[in-house]
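A single protein chain has been omitted; all remaining protein chains appear in their positions.
Chain naming follows the written order as A and B, and within any one chain the residues start at number 1.
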Amino acid sequence: MAENIETASYDALVIGAGIAGGEAALNLANNGFKVLLVEKDLSIGGKMILLSKVFPTLDCSACITTPKVSEISRHPGIKIFTGTEVKKIQKKSENNFEAIVVKAPRYVIEEDCTGCQLCEQACPVVVRDQYQYNLVGRKAAFIPFSIASPRVAAIDIENCTLCGACEKVCPTKCIDFTMEAVEHHVNIGTVIVATGFRLFDPLKIPRYGYGLYKNVLTSMEMERQLAPTRPFNTVLRPGDGKVPDKLAYVLCTGSRDATVGNPICSQICCMYSIKQAQLLMGALPMADVTIYYLNIRSFGKGFEEFYEQAKGMGVNFVKGKIGKITEKENGNLILRYEDINESVVKESEHDMVILSVGVMPNPDAGGFFGEGELKLDPFSFVHQTDLLGSPPETSIRGVFVAGTASGPMDIPDSILSAGAASSEAISYLNRKQ
Amino acid sequence: MNKKSARILVFSTEKISDPAIDMAGLLKLHYPPTVYTISVPCSSGIKPRWILHAYEKGFDGVFIAADGSDCTYGESCTEKTGHVVGVTHQMMKDKNIDPARLRMAAICSVCSESFVKQIRSFNQYLLESTKS
Partner (left out) sequence: MNKKLGVYICHCGGNISDYVDVEKVREAVRDEEGVCLAKTTMFACSDASQKEMIEDIRQNNLDGMVVASCSPKLHLVTFRAVSERAELNKYNYVHANIREQVSWAHSDDKAGATEKAIGIVKSAIAKVRLAEALNPIKIHSEKAVAVIGGGVAGLRAAIELSNMGSPVTLIEREHFVGGRVSQWDVMFTTNQTGKELVTRLYNDLISRDNVTLLTGAEVISNTGSIGDFTLKVKITPRYIRARCDEGYLQKAIDVCPVVVPDEFNFNITNRKAIYHNFPSEYPQYPVIDIKNCTRCGECEKVCGIIDFSQKEEIVEIRVGSVLMATGFDPYTPYPGEFGYHQFEEVITLPQFKRLTELNYKKLIYKGKEIKNIAYIYCVGSRQIEGEVHTVASADDLSKDTGSNQIEGENRYCSRYCCTSVIHTSIDAKRKFGNISNFHFTRGIRTYGKQELLYAESLRLGDIYLQSYENDPPLVYRENGRTHVKINDILTGRREISVTADLVVLVTGMVPRADNSVATLFKLPKGRDNFFNEIHMKLRPVETVIDGITICGACQGPKNITESMNSALSAATKTFSYVSKGEIELEPIIAEVDKELCKWCGECQKACPFDAVKMETSEGKEIAVINNSVCKGCGMCLPVCPVNAIDLIAFSDNEIESMINALVS
């Protein structure tokens, strides 16, 4: 384990560098506070930077995220650790927390890497690319994705064969296999938990056939197929590379479903599915897109109008509950569903099915503090102790929650929640004297 | 004139009509590639001499994508932009330039389709008028 221990102090520790954590860190830094922003992943930007476009403005997500990401990464008041996990946080007294964070070795000296990708070309190992949601492969020496920040290489040591090809071609000699984990002991005045969410794992609903039928995808996999940094440059069926022309969305996959342990609504799936449907109508003008739903929840600013726009474009909305999906020999899929309007069970054939997977809690958040100190709600999201008066407050004074760590929400709500958390954090820090 | 498309200079505005022209691109609404845009803060601040300069240098037409009632600098924008066009039209007549080679339309920040429609019809006009 790490023998290298470094110590430092900051005003605030922000855990998670997605859009909520990033916004909170920026607000704090812009008001003159020193922030340590810790991200488990190799790049900051969270899930938003990987999305195609955002509803209901249809702004390119990468395009509006990257300016924010660069602002965060070059802010003199923000220190960023990527590839870093929080091991433990202890509250010593008010405004005095001690955190132990562990920075895993990247095996690349970040400061020296130019992102030239020569190592990537030289590396002989191909594995699934998690940043493209496994749709394509990547190398073991790799840059996470084209707009990653920092845009520097990393070595996936689990899959690396230690052949040394990358070391030989690296023009700046920045690859270093002797790197070790470094443990940082930091003193901080306040903590913002912005650990985000996980996507529902559709393997938990075997009757939908995810993992078994190749043309059943998750919405995040479709998101990658539609993104500007997309792997195929068009939309393809993973089964046979055919361009699909009859697509189906299954809403509430893993949400509002007590049988999978998640009775709550995920708040974003209706809208992102409607958005994807609109993008698909643009990308594949001949395709039919059907959305199977229980209730369409287009409740935010401009959302209802966006839903109406999708209907106007010809997206087909069917109020129906999916029972089972089966695969035909040609890879097409048969959806068996209850048509609620007609109260009959029907079947329909589609050549691609997208499961609109829900928002699940990130279990990391509960583990940072001592047993039970940071209370979670019945769904394992971070519990908000003063929901109506001070939504960012948690069960620990001086620890605030931002974004989807406290429950499902969309991007503007995450930004507002992050703004609120940073506001409370500033007040908490100011109260010190 | 043996051109497929006319050379058009568009004066757009940074906050209102330029976003609409951007969105026309985003939506892949095509228009002739001989249409060039210069963006200014507000359409009521365009000087007639800039427009005349464009004709001198060989532009077939000038299109003012005006802020209209959405102008962030105030309601007087529409009237003032109209005045600029009026004054320029007079100067064009004096110089024997067909006043129809200057057009103006209010383009709101989401008026992409209307922009493309306007430009296509303007292009059509310019091609036909220069042919004869």
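FYI, contacts are C-beta pairs under 8 Å (C-beta built on N, C-alpha and C of every residue); 3 or more make two chains touch, one makes a residue touch a chain.
For clarity, every value in this text was computed on a predicted model and none was experimentally measured.
**Student:** I'd like the shown chains that the missing chain touches, ordered by label.
**Tutor:** A, B
**Student:** In the full complex, which of B:A6, B:A54 or B:M92 touches the chain missing from this view?
**Tutor:** Of the listed residues, the one touching the omitted chain is B:A54.
**Student:** Give the residue, chosen from A:N187, A:S348 or A:S423, that touches the chain omitted from the document.
**Tutor:** A:S423
**Student:** Which chain A residues touch the hidden chain?
**Tutor:** Against the left-out chain, chain A lists 19, 27, 30-32, 54, 56-57, 59, 63-64, 66-68, 70-71, 73-74, 114-115, 146-147, 149-152, 228-229, 233, 256, 263-267, 295-305, 308, 319, 340-343, 377, 379, 384, 387-392, 407-409, 411-413, 415-420, 422-424, 426-427, 430-431.
**Student:** On chain B, where is the contact patch with the chain that was removed from view?
**Tutor:** Against the left-out chain, chain B lists 5, 7, 9, 14-15, 18-19, 21-26, 28-42, 44-50, 53-54, 57-59, 70, 72-74, 76-77, 80, 83-84, 87.
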